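The complex is shown incomplete by one protein chain, all other protein chains being positioned as in the whole.
So that you can tell them apart, the chains are marked A, B, C, D and E in the order they are listed, and the count of residues begins at 1 in each.
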Amino acid sequence: MLDLARANSIWPMTFGLACCAIEMMSTAMSRFDLDRFGAGVFRATPRQADLMIVTGTVTRKMAPVLTRLYEQMPSPKWVIAMGNCAISGGPFVFEGQYNVIEGVDLLVPVDVYVPGCPPRPEGLLEGFLKLEEKITGKRRFPGPDSRW
Amino acid sequence: MEKIISIMGWETVKTIVGLVGVLIFVVFNALILTWAERKVAGHMQRRIGPKEVGPFGLIQPIADAIKLLGKEILTPREVDRPLYWLAPVLIFVPVLVSFVVIPFDASLQVRDMNAGILVILAFSSLSVLSILMAGWGSNNKYALIGAIRSVAQNIAYEIPLLLALLPVIMMANSFSLKAIVEAQQGLWFVVCQPIAFFIYFIAAVAETNRTPFDLPEAESELVAGYHTEYSGMRFALFFLAEYTNIFIVSAIAVTFFLGGYQGPFLPGIVWFLLKSYCLVFVIIWLRWTYPRVRFDQLLNLSWKALIPLAFINLLVTGGLLKL
Amino acid sequence: MTDFLYNYLHVYLFVALFMLFCGIVGVVYRRTLIGMLVSLELIMNGAGLNLVALNRFVSPENAYGTAFTLIIMGIAAAEAAVALGIIILIFRKYRHIEGGDLREMRD
Amino acid sequence: MVEKIKAELGAALGGVEIRETEYRERGYHLSCEASPGELLKAARFFDECGFYLAAIVCVDYREYLELVYIFANHSALCKTKVTLKLDPAKPAAPTLSAIFDCAYWHEREIREFYGVLFDGHPNLTYLFLHEGIDAYPLRKEQVLLADEDKKALGAFRPEEGEDTFFVNLGPQHPSTHGVLRVVLKMDGEYIQSAEPVLGYLHRMHEKMAENRSYLQFLPNPSRMDYLGAMSFNLGHVTAVERLCGIAVPDRANCVRVIATELNRISSHLLWLGAYLADLGALTPFLFVFDDREQINDVLEAVTGSRLTYCYFRFGGLYNDVDEAFIAGTKAFIERMRGRFGLYEKLVGGNVIFINRTRGIGVIEKERARKYAVSGPVLRGAGIAMDMRKAEPCAAYSEMDFDIPVGTRGDALDMYRVRVREMGTALDIIEQALARLPDGPVMAEKVPKKLKPPKGDLYHTVETPRGELGIYIVSDESDRPYRMKWRVPSFSNLMIFPELARGNLLADAVAILGSLDLVIPEIDR
Amino acid sequence: MLAGLGVTIRAMFQPVVTSQYPRQLLAISPRFRGHIKLLADADNPDKNGCIACGICVRNCPSGSIKDIEGEKREGEKRKTATSYRLDFTTCSQCGICVETCPSNAIDFSADYNPAGFKREDFHYDLVKEFEKRKKSS
Partner (left out) sequence: MNFAEIIFLFIIAVTMGGAATAVLAGSVVYAIMGLVVTMFGVAALYVYLNSPFVALMQILIYVGAVTVLIAFAVMLVGPLYRRPKEWTTAGKFGAALGVALVSLLLFVRFVTETFPRAGAPSFEMTTKDIGRLFFDDLVLPFELISLLIVVAILGAIMLALFARGNK
């Protein structure tokens, strides 16, 4: 019951880092409307948020800020790593790089990964559904159609 | 039962029953309003709003509420504990007290007091205090600035609010809310006091910290204002109080200017709620249309425009009544 | 019926006096101006309570005491406004609001 | 103009050889090599002549470091490159920040990436990097930071004074649209000083450029400025084409213009929404996203992506447009023309909006020049300067459009300029559609491996945020020896501390919004 | 002021523009760039077209393509890939591999909504995926 409530009321924190932030906004906007799943309440303060969507490259300068914000969130809390940069440093990883964290999962535990550069809003929606699946233990909608 | 009544007196029992009823109504009202707000906002932005959770997303606010209750109770370090704990509770007192005197129907009123409106006004100042406590207790700069803004705003707008209500009180010749409603049998006061209604409405929107006067929680400037550091349950209390306040100011407006529970065909309570929620809708509508004003503009509007206007209105009304 | 505690004047006078004493102690010993102002408000409140109580018990046939309490409130509000104005001014000038150190208030 | 400047500059410097260069190949008209004293003289001369300092670039040639100063003019096309050679062991140069305010940040940047010490610079602390860095990242050979350098660079420690306190706007803050941190020193609700801290999204683009071939660098520019991805893509592609002398077919040029302008509208729309969200109105934000989705639909159909397009290729396009694209674009123009009225009603005519923006963040012409702001910010200040007109690339030279300018230079003007610019962008698209020729979209002989001839190039394009300058040094290999991106938001943000001073916190948000910043572009 | 109110109230009664994923699927344009996939050989639809030349590996800006191995079967002129690993989490969807592929064996898939619980979910072996696809069709 509690899980069901939690899964249906995931309030994300407004935490835009880079390009993917724009796609995150698109997801919340009219065309895709994240609010349908009750997840459209973007809270600016980590204290009131349940979910941190890491949208973009995490740099070494940003890393302490990110972990602090994560710690400020009250549990239960979740993290979605959106975009390739957040997952693994993405295209910005090369030999001798000095400023990019190669994957936000090195900093905070990540629940759902949404790859893409940037992912389509559907990708993020799918990420939300996956997160709901993780919380409640079962999937609400028929599985994603994979279009290889 | 009768024993209890005999010990505590009929009035006391009635008040307690009323209070319980009020509590239920408060929660219910907040649930409805959050849902309506999101739904209305959604459609104004040409999207759907909550949909997947329950039919038309009606279960959504309940899910939100359960989730908030289920959150970890987190007290940040460095807060001033007693103040931090007390503030969300205290913000609820004025809300409950106000409901005691609002006449929902001719017979549906917890207590009709001689000085009904004074009770509401007196206790509404308490919310300011709890906001200050929250702001100070959070030990956070955004929260403190939010609280200071909120207080300055509330002080500034309480005056035009009062001054806008006074002409009606003069015309009805009573402080009692019921008497005021009864006085509007033939003609709603909004017809003879349009300026007062206008001033009251603006001041009320400001009092409830809604856009375009939502400076204390201006997201782009202050993150979330005075409740920046609050999470879970306590945040839910602030949230609840905010939405209940919206309903209360609308209810007072209905009582004072729009004939309260009076109306043809339908029972009084239906009329009352209908009118109130219409005003609530207008407030939501304003929020999703306008940008936010700046702090000095906000104060200027009150001190330089609304208060003088309200005074003039009061004088004219007094003069006309005497004639 | 009349034996109820709240029908004794003593109690009210006692509370009022207690507030008065608290206030006096505060005004004397508090170091910050705001603390003093708080204490002053206590004294005013005590006076108001006294007036209403005496009005109620000694001369219940009119309402002069009550009226004067209202007047006290007016005075208290005015006093608070001016005092706070001065305090903030002092604060801006001296960067502290501790009464004892304000020897010089000329400039 | 060029002749006159050449003569006068020669007179001012006395005895320094000033060469005229081929503008088509190099992107600048004059170049000269100066000593530190002469550099100062030249800077003063250009300041008096009303030039602005477009960019300072540092290049590490191993034997020596070279500082490149590009001076340009708002009213006429005349660019001058002044270079200064430095000793790589102990590089030092005079600061220009007393003459051109914009040098202040450029020099800080060079200090932390190359270790050049600027004599007389007021504040050489870290701007981009975090304090764990122990080498100068852009030097060709690894040069470790000396201890005192490290201390000096990490010296930014804002301290609360007696009567002030600090508000940290960011790095995670709703109004900064990304991860900019601005340390505001407050006196009550008023701002005493503002100090932006950058680098929370520094992704080493310039370092990557040196490690990759021109082709492999293609996806990067669009990640710098994800809102104006097309323009950055265009800038990169046209710069390399100019360096290699590749001619692009007509059709490709026209499509480039259409795609870039569509992207410009989309960027301006997003700005409009985000700005209103800053001011507290959320609904316009959703309305503009509705419009953006239309653009995205059109562009996705040809480019395959919604945001970080990687559409232009050296010599042409990734793939050709079809009838559906043309029809879609036409439909969008139709729709967009109707939407302006709606925005005017919802935003431009709103008293609250006007009161919030009028007289806020006023930029005078002189100040705009000193800070080298560009784009709509510059045009809002009343200077009609548009790279699309001044130095047209692709098919812009054949387009007929006017440059909207503001009169007062405040935030309201920036709003009006941007809205009118959307209108002109629609006009441009219409013209380009009308004259879209048939033919190939790819030049015929483009080598698989691009190896441009030795030399350098300063190439500019107009992005939605202003002047993008790309400085490329080629050493005949397939990867650039040095590629410097002079990004518009960097200069535009530089002016913010001055605009914010003495204003309310709410105004600071309004000003920051009106500059239309994209943080990854600043941080690169 | 009032005009703005008019705009929002009118918008309220206009139809919504939401496309309700996952109930409705948005039409994905055929040129949509998802991650890459291997195409079948033009002559022999049973095997993939990749000849394991490694050009895409060399040209990929972010080193997403790894471990290409191929074998030359009897009676064939060219090698055929037996392993083709793509680390999608570092890909920037630029399309250079698709462009440079000499045998036109790579194309973008329309896989628009991948999401998973592990990073490793997106380390694909395209040859295996190709076989899987072949089997299911």
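Observations on the model:
Convention: a residue touches a chain if its C-beta (ideal position, glycine included) is under 8 Å from a C-beta of that chain, and two chains touch if they have at least 3 such contacts.
Computed from a predicted model, the values in this text were never measured in an experiment.
Interface note for the absent chain: among B:Val26, B:Val79, B:Ile102 or B:Ala152, the touching residue is B:Ala152. The chain omitted from view is touched by exactly one of B:Val27, B:Ile62, B:Leu121 or B:Leu299, namely B:Leu121. For chain B, the residues touching the absent chain in the complete assembly are 7-8, 80, 82-83, 113-115, 118-119, 121-126, 128-129, 132-133, 135-136, 141, 144, 147-148, 151-152, 155, 158, 175. Mapped onto chain C, the footprint of the missing chain covers residues 1-2, 4-15, 17-19, 21-23, 25-26, 29-32, 34-35, 37-39, 41-42, 45, 48-49, 52-53, 56-58, 60-64, 66-71, 73-82, 84-89, 91-93, 95, 97-98.
What we mean here is this: only the chains that are shown with their structure count from here on.
Relative to chain E, the most remote chain by averaged C-alpha coordinates is C. Separation between the centroids of chain D and chain E, computed from CA atoms only, is 33 Å. Taking the mean of the C-alpha atoms as each chain's centre, chain C and chain D sit 64 Å apart.
For chain E, the set of residues that touch two or more other chains comprises 1, 4, 7-8, 11, 16-18, 20, 61, 92-93. The residues of chain A that reach two or more other chains are 29-31, 33, 36, 44, 91-92, 94, 117, 120, listed in rising order. The part of chain B that touches chain A in the complex is made up of residues 38, 42, 45-53, 57, 59-60, 62-67, 70-74, 76, 219, 223-224, 227-232, 235. Residue ranges of chain D in contact with chain B, taken from their complex: 165-167, 173-175, 189, 276-283, 286-287, 290, 346, 350, 352-353, 355-356, 504-507, 509. Residues of chain A touching chain D in their complex: 14-19, 21-23, 25-26, 29-31, 44, 56-57, 59-62, 65-66, 69, 91-92, 94-100, 117-118, 120.
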